[in-house]
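The following block contains the structure, expressed as C-alpha cells.
Note that one protein chain is taken out, while the other chains of the complex remain in position.
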Amino acid sequence: MKLGANILIGGALFLVAVLAGVFAPWIAHTDPVMDANLMVAEEPPSREFWFGTDAQGRDIYSRVLYGARISLTVGIFAQLVNTLIGTALGLSAGYWGGWWDDFVTGLTNLLLAIPSLIFALAIMAILGPGLTSLLIALGLTNWSFTCRLARASALSLKSQGYVQASKVLGYGDLRIMLTQLLPNMLGPLIVIGTLGMGGTILAEAALSFLGLGIRPPYPSWGSMLSEARDQITTAPWLSVFPGLAIFLTVLGLNLLGDGLRDILDPQSRSRRL
Amino acid sequence: MADEAGQSHLGLHLPLNREGRIAEGDPGRDREPRDLTLSRSAARTDPGSGPGQALPLSAGGEGAQSSNAIAQADEAALLEVKDLVVEFQIAGPFLGIGGGTRVLHAVSGVDLTVRAGECLGLVGESGCGKTTVALSILGLVPATRGAITIDGMEIGSRGSIDRRRLARTVQMVFQDPYASLNPRQTVRRTLVDPLRLHGTTNAGEIEDRMADMLRRVGLTGDHADRYPHEFSGGQRQRIGIARALILRPKLVLCDEPVSALDVSIRAQIINLLLELKESLGLSYIMISHDLGVVEHMSDRVAVMYLGRIVETGDWRAIFERPGHPYTRGLIAAIPDVFAPAGVAADKVRGEIPSPFDPPAGCAFHPRCPIAVDQCRAPPGPELRRLGTAHEVSCWRAS
Amino acid sequence: MTLLAVEDLRIDLTAGGISHAAVDSVSFEIARGETFGLVGESGCGKTITALAVMGLLPQPLAIGGGKVRFDGRAIESLDADEMRRLRGKRLAMIFQEPMTALNPLLPVGRQIAEMFILHEGASWRDAERRAVEMLARVRVSAPERRARDYPHQLSGGMRQRVMIAIALACSPDLLIADEPTTALDVTVQSEMVDLMRDLCVANGTAILMISHDLGLVGSMCRTVGVMYAGRLVEVRSSADVFKSAAHPYTRGLVASLPRLGSRAAIGQQRLQEISGVVPSIADFPPGCRFHPRCDRLTDVCRTVAPGVTALAGNGRVRCHHHG
Partner (left out) sequence: MLAYAFRRTLQSFPTVAAVALVVFVLFSVIPGSIATSMSDDGRGAMDAEVVQRMRKELGLDDPVYVRFAKYVGNLAVLDLGTSFRSREPVSQLLAKRMWPTMQLVLAAMGFAIVIGVPLGFVAAMRPGGVIDAVSMVTAVSGLSIAKFWFGLLLMYLFALKLGWFPTFGYGGWWYLVLPAVTLGVSPLALLARTTRAAALEVTNADFVRTARSKGMSEARVVRWHVVRNVAVIVLTTLGLQFGSLMGQAVVVEKLFSWPGIGSLLVDSVFQRDIPAVQGCILLIVLFFLVVNTLVDIACAVIDPRIKYT
C-alpha cells in the first residue's frame, strides 16, 4: 500500500501534536499555570523562553505543549462520540428504512439546521465552561455528516448480493449490520472521522477563544489566543505560536484524511464533503 | 438534494430506475459488456451441423430425463405459489407531503409449482417481476396477497417466517459475481459461518463439509483462506454456489447466474449447476432473459410479462409450439444469422409499459402484433390449457 | 474504395512506467456502405480499437504503431482541429450506456440540434425543427413533445433512439456502434438493430458494430472479426463463422453456448467448455495469446505468435493449427 505524501506529512504533523500533548510534563520548561513570574512578563522569544512569555510572565512554550493535551483530548474523544452516534443511527436507518429512517433523517436535518458551533455554544452556556461540558457539546452536535454517510452506504450496500445472501442464510439483522455492512463502510467513515477531528479541534479553539470553552488560567490554544488578542500591539508574538499549533495540527489531520481517502475509499463522492 | 426517485419504504431497497421499474435482473443495467452471448444460430434450421459434438450428459439421454420428472408429478410439490400479488407503495417526493403515493404492481397474481428434482425456467424482460417472485419465495419481499408453501412451510403474506428452517430449504445464487461475496471475508468464513449459525459445532465436521463443498464446485482446500478479490468472475460464482449449497437446501433460485460472466466460462457454470442438480437431487428456479440458457437447463418454463405468467409448460412445448404472441416475440427477437422470413412477422414493437399503471385487459395488447378489441377490454385473459402440460393466457392462442 | 483501413494497429497501455500492447497488429477494412462486426469478450480491445478510429483514446492509452486510414487519410497525422471536423460529420459513434450518454440537464431535442449548428451552421430555430424531424425518422412517437423532454424522462430504448438520431443527424459515412443494445431488453434490442440497419442502408452509411453477442453481430453484419486478448484471431463472413469456424477460440465460442433448438436436436448435452480464464492486459500470455486455453496446443503456440493465413471467401485466421 503506497503511502501518499498526504499521509506521510499529515501523519507526521499529527504525531508531533500527540507526542507534545502526551510528554508535555516532561518536555515543558515550567508549570503552565502556577509559574507566573511578573518579572519576565511579555518577554519576546529568547533562548530561555523559546516562545516568549505572556502578560502574567508564564512560558508560552510550556503552555502550548499543555494546550495540545486539551485540544487533542477534545478533538479525539468528541469526534469518537460523533462517529459512534452517527454510524449507529445512520447504519440502522439505512438498513431498516421505514419510520425509523424517517425519524433519523428528520433528526439529522434538524441538527443541520442549527449551525454546530452555535448549538455547541448554547450547550456550553448551560453546562458552563470546562472539559466535560466541551466533550458533551462537541460530541453531540457534529454527528450529522457521519450519519448521512453511514445511511447512504447502508442503503447502497444492502442491495448487494452478499447482504441478501446472508439474510437468506438466516443471519439476524444485527449480525448482518455488524459483519456485512459495517466492515465495508469503514473506509469512508475513517476518512470523515479524521476530517471531523480537525473541525472539532477548531470548534474547541473557537469556544475557548470566546471564553466559553476552557477558561483561563488553564492553557487551551483558544484561550491563549483570546488573551493574546488584548496584547496584540505590545506582544504580537503571543498570538503566533498557539495559532500555529492549531493550524499545523488541523492541517495534519486534513492531509491525513485526504490521504486515507485515496487509499480506503478512492472513488467515493464523499471526496467533496 | 431530492430523495432518491422511487425509494420504496420497505425493509428491502429494490433498485428502482427512474421510471419506477424494478431494475431487477435487467439484462444489461449493471452488466459490463464482458460476455459474448450466443443466443441462436444455425442449429435452428439445420440441426446436425454444429461444429462441436457435445458429450452426453445423462446416460439415459433426453427421453429418460423428462419422463422421471413427470413420474413424480403426483408427489406433493416442493414449492407451491398460489395467486401471489406483490405491490409497493412508493411515497411521492418530500416524504409523501404534496406528492401522491404511487402503487407499483410488481407481481399481479402468479401461480407456480416446482416438484422435487425439477428445474423451472422463469423467462421475461425487465419489469416483468421474475426477480420479485424469487425474493418473495425467499421471504425477502412481503407478499401483498397470496400464499407460498415450501416443503410444507407457509410463507404467505401473513405470519412470521422461520428464517432458520427456510434457510435450510431454499437458497439463492446471485447474478453479479463481483457483488455476491463479502469483500472483507475469506472464503472459509463465508462457508463456515452459516454452518455454525445452524448448529454444526464440531470443528472437524465443519472443515470436512467446507472442503467437500469446495471440491464439488471445482475449487480446492487452499482457496479457503483467500479473499474474493483474488478470484476471477467464474471462480467467485462457484463460491456463491458453494455458499448456497452448504446448508443442503432442496430448492435453489438462480437469478441470472451466468449473464454477468465472460462467455467462454459460462458453459463451465451451466454444466456445474446441472451436475450438482443431478448429484444432490436439487430443484432449481432458473431466472434468465437468455432463452438459449433457459431451453438448455429447464424441464418446465414459465414466461412472464408485466407481473403475470403469460405462458407455462414443458420446455419442448414452449420452444417448439409457442402459443403466446409474446413468447413468439421473444424467440423472434433473438438475432439469428439464418433467420427464416416467417419470424419477422412475430416481432414485438414498442416500449415496455410502466408497472405503475399496467394497460387494461391483456397487459401485452399495446405491443401485440395480433391484438384485437377483446384483448383491450378488461378482464385480461386467464391461463387455460393449450395441450398436455401447456397453458397460455391469451384469447387468440390456438 | 475502402472507407476505413486499419493497418497493423497497436495501442499501448502505459501504467506505472511499463507499457503493454492492449491491442496488437490489428488489421481490417470496411468498404463504403458495408457492415463489419467486431466481436470479443471483455478486455479483448474491441472498444479501444473503435475509440482509436474516432481519435478519442483516453489517457493511459495511446496509438503505439500501425495506421488508421479514413477515406484515404491517415488520421493519426491529422491535427486536433482536422480530426474534430471529421467527428460527427463523416464519422459518428454510439455508446453502450443510454442512461449516462446524454447530458441530464438539456432537453434531448437540443442535444440533437447541436449537430446541425456545429456542422451545418444552422440557426437554433432551424436546428430544433430538424431535430424533431430526426426524432420522427428514428420512429419516436410524438416527436415535438418528446424533443422537449429531458433524458431522465425517457426509457432506455427511447434514449438509444436519441443517440442514433444524434449520430446520423449529418448522415456520416461511417457509424461506429459500441455495444449499442447491451443495456436493452431483448425485444427492444431487436427493434433497435432493425432501425439502425434500415437508416444506414437508406443513407449508404457503413457500420462498424462492436458487441460481445456473436449472434447479434452475425445477424447484422456481412463480415465478422473475432478478437481475443488484443488480437484479431479470425475474420470471416458471418455465415462461415457459424458453419466452419477456423480458429479454436471461435469454434469454442460457437459450440460452448446453448443455442435455441440444439436441445431438441442433440438432447441436454454437456456443453463444450473453454477451460481457463480470460487474461487481463497485464498478463497476456506469450506466443499465441489463446494457447493456455486451447485444445490444439503445441510447443510452437507457446512461443511463436501465429501469422495471418488467408481462407476461402476472403477470410483470415491467426492460428498455427487452424481449419
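Before moving on, here are some points about what is shown:
For clarity, chains are labelled A, B and C in written order, and residue numbers in each chain start from 1.
Note that in this section contacts are C-beta pairs under 8 Å (C-beta built on N, C-alpha and C of every residue); 3 or more make two chains touch, one makes a residue touch a chain.
Being a predicted model, the structure only gives us computed values, none of them experimental.
Here one chain is not drawn; of C:Arg85, C:Arg222 or C:Arg302, the residue touching it is C:Arg85. Within the whole complex, the absent chain has one touching residue among A:Ile7, A:Ala93, A:Ala228 or A:Leu260, and that is A:Ala228.
The missing chain, though absent from the display, is touched by one residue of A:Ile60, A:Leu135, A:Leu169 or A:Leu202; that residue is A:Leu202. In the complete complex, the residue from C:Val6, C:Ala22, C:Leu38 or C:Met54 that touches the missing chain is C:Met54. Considering the complete assembly, chain C touches the hidden chain via residues 54, 56, 81, 84-89, 92-93, 95, 97, 100-106, 114-115, 118-119, 150, 152-153, 163, 166.
Across the interface with the omitted chain, chain A contributes residues 106, 109-110, 112-118, 121-123, 125-126, 128, 198, 202, 205-206, 209-212, 215, 221-222, 225, 228-229, 232-233, 236, 239, 242-243, 246-247, 250-251, 253-255, 258, 271-272.
Convention: only the chains that are shown with their structure count from here on.
Contacts between chains trace an open chain of neighbours here, each touching only the next in line.
Of all chains, the one whose mean C-alpha position sits at the greatest distance from that of chain C is A. Averaged C-alpha coordinates put the centre of chain A at 50 Å from the centre of chain B. A separation of 53 Å divides the Cα centre of chain A from that of chain C.
With touch defined as above, chain C holds no residue shared between interfaces to two or more other chains. Within the complex formed with chain B, the chain C residues making contact are 39-43, 47, 96, 99, 152-153, 155, 157-158, 179, 182-191, 193-194, 211-216, 218-220, 238-239, 242-245, 249, 251-275, 277-278, 293.
If you check the complex, the residues on chain A that touch chain B are 96-98, 101-102, 155, 158-162, 164-171, 179-180, 183-184.
Interface of chain B with chain A (complex): residues 4, 9-15, 95, 138, 140, 163-164, 166-167, 170-172, 174-176, 179-185, 193-194, 197-198, 240, 243-244, 247.
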